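A single protein chain has been omitted from the complex, and every remaining protein chain is retained in its original position.
Chain lettering (A, B and C) follows the sequence in which the chains are written, and residue indices restart at 1 in each chain.
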Amino acid sequence: MPKLIPDVLKNLFSKPFTLKYPFEKREPPENFRGKPKVDREKCVSCGLCERICPPGAITLDDEEKPVFDLGICIYCAECVDACPVEAIEKTKEYELGVYDRSKAISK
Amino acid sequence: MNSEEVIDVIQDYIDDEEILSEKKVIATTDRERYRDALQTLWDKGIQHITTITATDFGEETEIIYHISCDGTLLDLVVSVPNEDLEISTITDIYPAAILYERELMDLFGIDVLDHPDPRTLVLPDDWPEYKYPLKKGQYDYQAIAEAENVSDVKEIAEDDDFDPELMLEAEKENKDRKSLIEWLETRIGKEEGD
Amino acid sequence: MVLWAEVLTSIVKFLIFPGIVFSFVVGLFFEGIDRKISAHMQHRIGPPIWQPFLDVGKLFTKEDITPSNAEGWLFNFAPYLGFGAIITVMLMLPVYAAQPAFSAAADLIVIIYLLNIPALAIMLAGVSSSSSFGTVGTERYVVQLFAFELPFIIASLTVAAQANWTLSLEGIVAYQQANGWLLWELPLAAAAILLVAPGKLLKTPFDIPEAETEIVYGPLTEYSGPKLAVFNVMENIKILAVAGFITALFLGGPTAHVIAGVQIPAIVDFLIKTIAILILITLIRTVTARLRIHQALKFYWGFVAIIALINLVYVMVI
Partner (left out) sequence: MSFVVPVGPQHPALEEPEHFRFTVEGEEIVDVDFRLGYMHRGIEKAFEEKSFPRALYLAERICGICSGIHSIACVEAVEELAGVEAPRRARFLRTVLAELERVHSHLLWAGIAAHEIGFMTLFHLTWRDREHVLDVLEMLTGNRVNYAANKIGGVRFDVEPKHLGKISNVLDDLEEDALRYMDVFTSDRTITARCEGEGVLSKGEALRLATVGPTARASGVDEDMRRDDPFAAYGEIDVDVKTAEGGDVLANAEVRLSEILESINILRNAVEQLPEGPLSVDAPKKIPEGQATNRVEAPRGELLYHFKSDGGEKPSRGKVRTPTMANIPAIIEKLKGETIAEIPIVVASIDPCFCCTERVQIVDKNTGKTQTLTKKELREMREE
């Protein structure tokens, strides 16, 4: 007698484990490393984040504020640790698909 | 089997040894005696060869045989001059070394004598002859990086048509590092001209 | 005038009711139910029940490709050969009444052979498609066909023997109307045929010819677009056909009931029984791994054929 029958019947009458994404979304945990976001007022333009970013995804724009190229960023949150004034925070956003590469920017 | 015991086993085949810790030891030997050292190890029942690492230092290539003797890692170092880059195979002693030696042949151009299956392992068939990715001086992307003061190189790198062909073309004129930078400047200059 | 009406009703029967449209719709719904139940058994939501319609629809819009070094005409003809055969089987099954749409004298034997033509079609497809996966798949299907055919015929003969040697389904259904379902009288034969069903329908313990992790899709590897859609529909209708055949043989065929004064047509009873069989096949499919071809052969000829034989001997002797 196949072993899994009790399991399988239990599953049949219990709520499915999977979610109907995108209608039901899953809430990521508290320190989830999502899209990095900078608080432009707090930032003192020291450029530390630009130097520490492993793939080199951060460049300072004309107002000397960091701009994240999400196409290159590996979401490692090194910049969050490196920022002396904690101006950069890791958001919980993980839906970052874009059609136009130039839009994959986080100001 | 700790480091001291490993050294006693291969004592008379090695020049000097350096015991890093209870479980790590480095022993240097030369091309004539490394096979006997491995043979005594195999006779002692140590059959676990982890891998073979090679490093090109410009004039000579250092080949390290990593042997795991019941937990203790022995690095057997053999140096081979770059002029006659050949070493005899150890697959008759350690059959598992067959893949690692093929990798040596692909990436370093070390000519492993009477290797049972000398086909290319990791490189595609149409990889240009005598071009070994991990040898110093060939495919020297650092030269390009150093040439960063040549500002246009960054644009060329971003430009869609930049291709390894440019490097291969540089190879044809078999540039060493210094002249590669000037060559690149002339190449960029020419492109602006036409 | 009468001939004219005769022709018209048979066209309607062929095209609409137990024929193409009915089989197409119910067959695809069967696959939808099968996938939905199997999904819930695996603790996941699974696609909606009408998903097979979307799949088949999508396949029909795709480009029709024939591999260059394949046997062109045989490659294109195979799907329709199988489809035609399975539709005729549907016509010969008692679906909406004890009396099938087209009844012949010994239609039990005819159905047994007609059920093999779709298998033949898949084999022709595999051989003609010039891919090494196709040939290996067909080799396996031939062995599997012989494996499950033996117990299938023995079980059918036991039923015929029990229903005092009538070879027509109508007779068998009438016999069961008289003295109860054959399921209770011939339990071993019923078990045998139920174990043959996954083999016939290429469901998991025995989907060896189409083992996607070993030989991609077996005989149908080179098929895509409309031709693949026809093959899919054929396999779904085959589920309906085999389930209908088993209901006719063991569950007393379609019988009209009167519940609380409401007259329920036989077709509803037929659907309920076939869906019950389908759920059983889905359960078998969900809790077993795929066997190897010689294990399947040993299982069918060793175990299943023996219990069918025991039942046949039992019926013959007593």
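Going forward, a contact is a pair of C-beta atoms (placed from the backbone, for glycine too) under 8 Å apart; a residue touches a chain by one contact, two chains touch by 3 or more.
In this text the structure is predicted, and so the values were computed from the model without any measurement.
Of the chains displayed, those contacted by the omitted chain across the entire assembly are A, B, C. When you scan C:L108, C:A125, C:V173 or C:V287 for touch with the missing chain, the hit is C:V287.
Contact between chain C and the unshown chain involves residues 38, 41-44, 132-133, 136, 139, 204-205, 207-208, 211-216, 286-293, 295.
Counting the whole complex, the residues of chain B in touch with the unshown chain are 23-24, 47-51, 53, 55, 64, 66, 68, 70-73, 75, 94-96, 98-100, 107, 120-127, 133-134, 139, 141-142, 145, 161, 163-165. For chain A, the list of residues touching the undisplayed chain reads 2-4, 7-8, 17, 28-33, 54-55, 74-78, 81, 90.
To be clear about the criterion, only the chains that are shown with their structure count from here on.
Note on chain placement: the centre of chain A and the centre of chain B lie 39 Å apart, centres being C-alpha means.
Centre-to-centre separation of chain B and chain C, using mean CA positions: 62 Å. Work out the mean CA point of chain A and of chain C, and you get 51 Å between them. Those residues of chain C in touch with two or more other chains do not exist in this structure. Counting partner chains per residue, chain B has no residue touching two or more of them. Residues of chain A that touch chain C in their complex: 2-5, 8-9, 11-12, 14, 16-18, 20. Every residue of chain C that touches chain A in the complex is listed here, in rising order: 37, 39-46, 283, 286-288.
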